[in-house]
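Excluded from the complex is one protein chain; the other protein chains are retained at their positions.
Labels run A, B and C following the written order; every chain starts at residue 1.
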Amino acid sequence: MLKVGLLGAGRIAGVHATAISGNPGSALVAVSDINAEAAAALAAQCGAEARSTDAILNDAAIDAVLIATSTDTHSDLIERATAAGKAVLCEKPVDLSLARALACQTAATGKPVMIGFNRRFDPNFAALKAAADRGEIGKAELLSITSFDPAPPPVAYIKVSGGLFRDMMIHDFDMANFIMGAAPVTVSAVGTSIVDPAIGAAGDVDTAVVTLTYADGRIAVIKNSRRAVYGYDQRVELLGSEGLLQAQNMLENTVVKSTTSGVTGAKPTYFFLERYMPAYAAEWAAFVAAVNGGSALPVTLADGVAALAMAEAATRSAQTGAPVALADILGG
Amino acid sequence: MLKVGLLGAGRIAGVHATAISGNPGSALVAVSDINAEAAAALAAQCGAEARSTDAILNDAAIDAVLIATSTDTHSDLIERATAAGKAVLCEKPVDLSLARALACQTAATGKPVMIGFNRRFDPNFAALKAAADRGEIGKAELLSITSFDPAPPPVAYIKVSGGLFRDMMIHDFDMANFIMGAAPVTVSAVGTSIVDPAIGAAGDVDTAVVTLTYADGRIAVIKNSRRAVYGYDQRVELLGSEGLLQAQNMLENTVVKSTTSGVTGAKPTYFFLERYMPAYAAEWAAFVAAVNGGSALPVTLADGVAALAMAEAATRSAQTGAPVALADILGG
Amino acid sequence: MLKVGLLGAGRIAGVHATAISGNPGSALVAVSDINAEAAAALAAQCGAEARSTDAILNDAAIDAVLIATSTDTHSDLIERATAAGKAVLCEKPVDLSLARALACQTAATGKPVMIGFNRRFDPNFAALKAAADRGEIGKAELLSITSFDPAPPPVAYIKVSGGLFRDMMIHDFDMANFIMGAAPVTVSAVGTSIVDPAIGAAGDVDTAVVTLTYADGRIAVIKNSRRAVYGYDQRVELLGSEGLLQAQNMLENTVVKSTTSGVTGAKPTYFFLERYMPAYAAEWAAFVAAVNGGSALPVTLADGVAALAMAEAATRSAQTGAPVALADILGG
Partner (left out) sequence: MLKVGLLGAGRIAGVHATAISGNPGSALVAVSDINAEAAAALAAQCGAEARSTDAILNDAAIDAVLIATSTDTHSDLIERATAAGKAVLCEKPVDLSLARALACQTAATGKPVMIGFNRRFDPNFAALKAAADRGEIGKAELLSITSFDPAPPPVAYIKVSGGLFRDMMIHDFDMANFIMGAAPVTVSAVGTSIVDPAIGAAGDVDTAVVTLTYADGRIAVIKNSRRAVYGYDQRVELLGSEGLLQAQNMLENTVVKSTTSGVTGAKPTYFFLERYMPAYAAEWAAFVAAVNGGSALPVTLADGVAALAMAEAATRSAQTGAPVALADILGG
């Protein structure tokens, strides 16, 4: 039984608490948060204790911590937790600063660190990846990722988010790395603030297209929008030498209505909690299995750094209008 | 080059005229109709002559006739045309009277007669049949036919139509015979006039379900409605020991719109002319190929009589509430 | 907090135990089973006690019981539990004998009894029903239910099951009652043992079609097969004066593969546990809400009796080949 401390008690921490409690191989022992009331409430709800982060890290009986605090604390907590001998699952991104993330990668040794790219565990994307790995469409050539949020976050959030590429598209960068099994060579980005001019005024974009090229000639393209009023639009499509694989949206239900107005089905599930709840549970199960089994984690700190480097490259490309070599980002 | 006379110049005759003219192996020579103006107009449109029916039947240069006149003339014209040495393609049904149709079957000899069950030539139903015949779903067990018109015909038409089972479901009876490759043993029907009470007042039904049983244990069920406001709903579904085959509707186009109201696609094509035009062309091509090639026609006068007998049985079953053995219908 | 005793510790009891434990408004207190080991194992797994059925029924602290024992015990346990002042949720069917079920309905008074027709709580069927009730397709006219199991049960099970109509189609009879909001007037059934002759040898059918007529002219048709090798095929389709509603199958995932062999998507979820687990949880939540809120139960003992009467009528119709009036069944 893996004894777990949860750092953070916000919305996503609640999601993880459910996954931890629902897994027969793990037990949620303690919760911390800078908001003591939030920690107490979540702890009470899960039959755990509210403690300080220090208390959790210093408790030798705790085997692992899940870091679901604000992004600016991730690197520090990863380093402190691994130093304290805890296995770590940390929410994405590792950090908004690539330099800091690289330093964390160097510093965090001794214990395994997994980054929370939950979409790898979505049953649809996982099935697509498995089919591709079995060679069902031959050799991969062209990857397309469509990833639209239902509605933009508040501008106040945008301002501290690190920008669309680090905050939102980072999931898709990791998805590209997951599907392609390699990092790209170049990153070309265009972005616009056509959904909400206030997002542009805050220095960010809300709609973007990024093209990735790979050393072996493959290409990937990622499309992001902060607004798809019909729901959470999450699709992946991979063209190969022998066919095409598509992971389509999950729908709210299977009812279809035919009238004089057309044939209407349900919308995609509206938000990430509805779409990805099974993915969060599967992510945690994979973490528990790897830690308990002594096997390698399915997503590593290096994966977190790689996605962040791509976000850095895309941010720079969108600003300059020129493609950016990933090596220049990592080298410099 | 097959030289063809067209008997009838109404709507369905126009459909056939297009198919005859569009086929490189046939030429439309003459058109007749009791309405001389209609015959002249259609003939002019197709580069053919308007003539009397007698003149067409007596013209030794004409190889084949297509009978698209009113139902009550079909049997007589089949007999006269075959006696005159013409190959015949006659619109369904052979007759409203099973006795008359049986007599026609006996009398019409010497030349091949094909009945216009155009749906057998629909690319979707033909593909389903071919897949079933290749054994792709193993042994057939349960057939379902859904066949809804977009809107009921005028009650005046209903009154002379012979009733839903002879006028509308006869297509589905032939489809069942086509797919199952055998006639049923029993026919059980229920019908209701829920779409329009005036149809009920005219002694007919507008919504019906018929269940067929087969000697080898298979079952088929046919659903008809005179009204599906969203378009022409024409589906076939066959369950077998190793799978399911479904022929779904043709849609007006492939555009799908996702909004806050749902995900909406196009309706089924609205009427039989839109849905089945390719089937009429394929039907005619099959007729020409068989007549020119000296091979057997793909749909025979016996097929027309078989479907009519099932319509007769269904009409009786809907009236009595009891299943009817097809042998009792044909036997007497 | 509703305190619950679970009678039965088999497969379906385990499903219910999960639902009871997962509901924040209920607590599983005790489990009984004629197999003491099974009861102990399930109780341990859920943090409950294993007790005798008597001990559960006599414990005044227990508010409700869920009956998931073998069918032949249902009526007795419903009567004893209601007499003991417990609210009851009992698995379907009430009994294999309609007479016994009717007696139970008379005897079980004082406390509410809900019958476990879980499919009413399936999100897809519930959405279809809600859309129909909102009048989105006008007035209902023709209902079609397709309900195929992935594989037939062992013949040993068939022999004690009461037959396909009481064991399997009873769910669909209740679905018809749920969607149509009324009982039918006549029931016409045909059945065959085409999937497995051993099922026929055991006196049962494995494939069946039942047609229902209603006092207001509506029609319903139900298709059952014990074998659909591609998975659990559960569809409902309702034609109305202004459109069509269809609840389609749930699929294992959303991945679609296009190759030279065609465009292939995932199969339907394979078995009822995968398809209907959310329905079991929603069913239990509805029970808890009604019992706690003092409101009427969404499915009643009368609903259980009604479906059983239709199964009785269908069984008789399949044997005689003639339609059966439901009034004749209930009348005597």
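What we mean here is this: a contact is a pair of C-beta atoms (placed from the backbone, for glycine too) under 8 Å apart; a residue touches a chain by one contact, two chains touch by 3 or more.
Everything numeric in this text was worked out from a predicted model, so none of it was measured.
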item	value
Chains in view that touch the one left out, judged over the entire complex	A, B, C
Candidates B:82, B:124, B:161 or B:317 - the one touching the absent chain	B:124
Of A:179, A:239 or A:255, the one touching the omitted chain in the full complex	A:239
Residue touching the undisplayed chain, where the options are B:34, B:99 or B:255	B:255
Residue numbers in chain A that touch the chain omitted from display	141-142, 144, 146, 148, 186, 188, 190, 192-195, 207-209, 211, 213, 216-219, 221, 223, 225, 227-230, 233, 239, 241-244, 321-323
Hidden partner interface residues of chain B, rising order	123-124, 127-128, 131, 136-137, 242-250, 252-260, 266
Hidden partner interface residues of chain C, rising order	228-231, 233, 251, 258-268
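Methods note: only the chains that are shown with their structure count from here on.
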item	value
Angular offset of chain A relative to chain C [C-alpha, multiple of 5 degrees]	180
Interface ranked first by C-beta contact pairs	B-C
Per-chain CA centroid nearest to the all-protein CA mean	C
Approximate Å spacing (C-alpha centroids) for the pair chain B, chain C	41
Per-residue overlap in chain C, given as positions that touch at least 2 other chains	242-244
